[in-house]
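Following: one structure in structure tokens, then a few remarks.
Omission of a single protein chain aside, the complex is shown with its protein chains in their original locations.
Per-chain residue numbering starts at 1, and chain names A, B and C are given in the order in which the chains are listed.
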Amino acid sequence: MKYSYFPGCSLKGLGRAYEESLLPVMKHLGVELVELDDWNCCGATAYMSVDEAQAAVLAARNLAIAEQTGPQDLLTPCSACYLVLNKTQHNITDFPDIKTAVHRALGTARMTYSGKTNVRHPLDVLVHDVGLDVIKEKVVRPLKGLKVAPYYGCQVVRPYSTFDDDWNPTTMDQLLATLGAEVIHYPLKTKCCGGSLTGTVPEAGLRLTYILLKEAARRGADVVATICPLCQFNLDAYHDQIERRWGPARVPTVYFTQLMGLAFGFPPRQLGLQRNFVPMKELPTERVAG
Amino acid sequence: MLDTTWQPRIIAFFCNWCTYTAADLAGVSRLKYAPNVRVIRLMCSGRVDPQFLLEALARGADGVLIGGCHLGDCHYVEGNAKTLRRFLMLKRLLADLGVEDQRVRLEWISASEGDRVRSVINEMVDQVRALGPLNLPGRFADWDREMTGLEAQVRAAEPQTAPKAGELTHA
Amino acid sequence: MNSNGNNGDLRIGFYICHCGHNIAGVVDCPAVAQHIAKLPGVVVSRDYKYMCSDPGQELIAQDIREHRLNRVVVASCSPLLHEHTFRNAVAAGGLNPFFFQMVNIREHDSWVHTDVGAATAKAKALAQAAIRRVRFHRALEMTRVPIHPDVLVVGGGITGIHAALTMANGGKKVFLVEREPSIGGHMAKFDKTFPTLDCAACILTPKMSAVRAHENITLWTYSDVVKVEGYVGNYTVTVRRKPRYVKEDLCVGCQECIAACVFKEPKFPDEFNVGLGKRKPIYIPFPQAVPQVVLVDPERCIQVRTGKCKQTCLEACADRQALDFTQKEQLVEIKVGNIILATGFKLFDAKRIPQYGYGLYPNVVTSLELERLVTSSGPTGGEIVLKDGRHPKSVGFILCVGSRDMKTNRWCSRTCCMHSMKLAQLVREHTGADATVFYMDIRAPGKGCEEFYDKSLKEGIQFVRGRVAEVTDWALAPEEEGKLVIRVEDTLAGFVRRIPVDMIVLAVGMEPHADAQEVRRLFNMSCGTEGWFLEKHPKLAPVSTFTDGVFIAGCCQGPKDIPDSIAQAGAAAAEAMALIDKGYIEQEPNTANVMEEHCSGCKSCIPLCPFTAISFDAPSQKARINEALCKGCGTCVAACPSGSIRQNLFEDEEIFGEIEGVLADA
Partner (left out) sequence: MPKPKIAFYWCASCGGCDEAIVDLAEDILGVVEAVDIVLWPVAMDFKKKDVEAMPDKSIVATFLNGAIRSSEQEEMAHLLRRKSQFLIAYGACAHLGGIPSLANQFEREQLLRYVYEESPTTVNESKTRPQCSVKNNGHAVTLPELRHVVRSLDQVVEVDYYIPGCPPTPKITKAAVGALLEGRLPPKGSVLAPDTALCEQCPRKSSKPTDLGFTQFKRPHQARLDPELCFLAQGVVCMGPATRGGCEAPCIGGNMPCSGCFGPTSRVRDQGAKMLSSLCANVAGKEEKDINGVLSGIPDPVGTFYRYALARSLLRRKVDLPAPAKQTP
């Protein structure tokens, strides 16, 4: 199995733990990732709100590269990138003016894009392409007794629920269960993490973050599993401020790929787990499968 | 060909039970669409004799649209199936005779699909407008231009012999 | 008198209708009239405000007499609407009504175009077409088809029941076919009915037993229609009767067999109680079921499945010998003249809106489930209880679940507002719990319904205006612990609220049955895009369909409450009886006929007729069309390779005339 790989800025910066865990896990499962040559910023949400057409051009360049170099399945772990690239894909087909803008711009760089690239999310690939049974075979340290709150965030399932239900996604639930973890019922799995509001309007943003953590704690979660760098950062980085405002809600938040890594028997350091502000407790040795 | 005042003229043969009713529904719903289509009502699309379609083109239609019930929904069980069979061959025939594919169209539109009447008509009018006039009467005239004047020349070439009455005989 | 119309000179009268502003607003009617006046054969050409009005019609008749017209063309609305009107006017003038042609310049022109120039040009072209066409018209007579007096009613809900009884009381023989084991439909599952709060069973049960008792009604439950052939007045219908493994004529409904069943306790989900209750493999759907006949569930019954059961039921039935495990499905063929479809609706599956947590949270129930809980005959004996047996202290009612929603169904299900208010009142009455109704608009247009709304307000039911965002069990505040929380933007208060409750009732909307498409095909009619059966005209023919002799009533045509369904049932019954009592139906004389002298007997046409109206006549070696069987589709006419079949009203020359006319430069 071979995919093009679009890390985006987060996975090289704040969210590098995501990449650090994603790459070995994929390799371990025999999935080959080819990092997109000369990829650029996806445009994220900010650019979109300034100039949609230009933002589309920015994103489309990445799609075009993938289409040219192949494989045309483009693995995109960061939720923001995933959404933006998907949205661009849609906009190019749905809005002629955006299409022309994109083609004109790409043309000046002697590039073309005919729309063949598929933007894929690691969850999608792992569960639907690789398959849970294959993953199960690789599990050497089942996460028995580890209570995990599956947290998807908003961008991967809305507005384009390409591979899962937009209100009650379950792919990560299945995946974590396969790793042996105890997946708790977590009704906020697609609620807002506070997004960029945590920085701009903390009292609004952090409150949302707090609700997520508090509910996870209330339901006895040992850890929150996330699939998005921004979510991970919001849920991990602001505990002091949250505690000052509303009281404690200390639950660690890690990437689902890190949990996979653990289950596959990789040492925590190799998975970037040391980067957490709120560290995840070592899996007690008695949980180690014989 | 680039006549700016030119408006496509499209003849539509609609079946009484589905497509004609759908067109009525479009009216009742006050949907707006291009005024270039003239509908001729038949009881069933199965009544559409290929001659009708050719005659329409030969008389100056720029396109012909046939509308019937969806396959399986025909008010007469399967009149529309026969229409489809004829139409598929007719398309090949017309292609061989140089009539562009988009000038003749067969659509299944049920009685409730007033909106589809609009979209199909608008779409087809655009396509035919893009193709330009078919104007067969005009083409026939152009073809025949190569003959004009000849008869007169023939007469001129002859020694003038007025017919004498009585010489005409008949057994 | 020129009633044969073919006396040489052509004398056409042309009339264009303004239809108030409907046509004249967009089409320059006088201009069209002037244009047509110049065409050969046109003797009079007028524009008039309302041609369908009495004076309008009289105008035609008068002109026919005064100007010796032998052809009439009217340009106005759709022929499907007023063709018969003007044919009568033409006849009134002493001319054969088929020397008339109608031009549709309203539905097909003024209503769908805005540009006056283009619309007027189109009107002229269409009018020209008709002028050229009528030239070839011939004098014709309506054909008469006899009507078989018996009627088939499909669906034994309140609508079907009422239609059947109405006609049976009128002395008509009625076949009532219901696919469930008992008639009664949804109404039988209701406790009380809005807005009068009278008990559903009390008003339904008598009608159900009346059906069973009626000498003119043949009731076939646990049966469905599998084949329909023929046409108005002469339908041949095949009904499949599924095996009950019980002889209906012998079973007296004593239910001793049920008691004796080897399954001591009921253990299978009971359909009638929407899964809230349990039943045995041999069961009777519900106490008041009609017919009072038990049936065996082949999926569950050991004897049917394995043939290895003690068959204690047989002993219990003893010498009545009503049970019969050898029963097979049987097909019965009946002949009827008319068919009334009252196949009803299915409820929206609340699981399709996951954010409301149905199926995830046990105490989120549908309105019908609550209905069963409220009913004394229900699984809890009328006690409203939560899954853990506690009584709810607070109940939230969410409206428009699967209605007025672009994501699921766009239409309003019309009954949910009232139904939910009724349930809210019952909940307060039975448990004293707080009841809060979450609504977008309260729609209470029916008689006594607005008053019922007021009553609900007076009885302290809370109303929160806003579409509920989600139902969840995550608690922010202590008072939310262990409750279901409704998150909703209160659009009157203007902020987002979180309202904790014990039980949530989803007012699920109505949907067409999953098999609506197959059913409509079976009966050769149309469905609207949403899947409700399509009426012939939304206002003028609400229970008729485009297939003569097939009528629709109740919720299969669209969501309705009980009064409206009953009204439609009556209407459909009346329509059917009108046909039956008339004894025949007049049909368009648009049949095809073979020109004997020209037919070469090539037989190409014969297989094309789905009604087997065409046969090969051995003596003459030519094709022959049985006009009684011909439905007038014209497929054979188009197919005759030597042009030797013609169709009345749609002659080749008439169509060619239209083509020429419509393309002649206006």
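Rule of thumb we're sticking to: contacts are C-beta pairs under 8 Å (C-beta built on N, C-alpha and C of every residue); 3 or more make two chains touch, one makes a residue touch a chain.
These figures come from a predicted structure and were not determined experimentally.
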Query raised in the report: Among the chains present, which touch the one that was left out?
Result: B, C
Query raised in the report: In the complete complex, which positions of chain B touch the hidden chain?
Result: 46, 49-51, 53-55, 57-58, 71, 78, 81-82, 84-86, 88-90, 92-93, 96-99, 134, 136, 139-140, 142-151, 153-155, 157-159, 161-164, 167-171
Query raised in the report: For chain C, which residues lie in contact with the unshown chain of the complex?
Result: 597-608, 616, 621, 635, 638-644, 652, 656
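In this section, only the chains that are shown with their structure count from here on.
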**Report entry** Of A-C and B-C, whichever chain pair has more C-beta contact pairs
**Finding:** B-C
Report summary line: Note: chain B sits from chain A at a C-alpha centroid distance in Å of 58
Report summary line: Whole-Å distance, C-alpha centre of chain B to that of chain C, is 37
Report summary line: Multi-chain touching residues of chain B, meaning two or more other chains, are none
Query - Residue numbers of chain A (touch at least two other chains) - result: none
**Report entry** Partner chain A, residues of chain C touching it in the complex
**Finding:** 354-355, 360, 470, 472-476
Requested in this report: Flag every residue of chain B that touches chain C in the complex, lowest number first.
Outcome: 7, 9, 11, 16-18, 20-21, 23-24, 26-28, 30-33, 35, 38-44, 46-52, 55-56, 59-61, 72-73, 75-79, 82, 86, 110-113, 118
Query - Sites on chain A touched by chain C in the complex - result: 165, 167-168, 187-188, 211, 215, 218
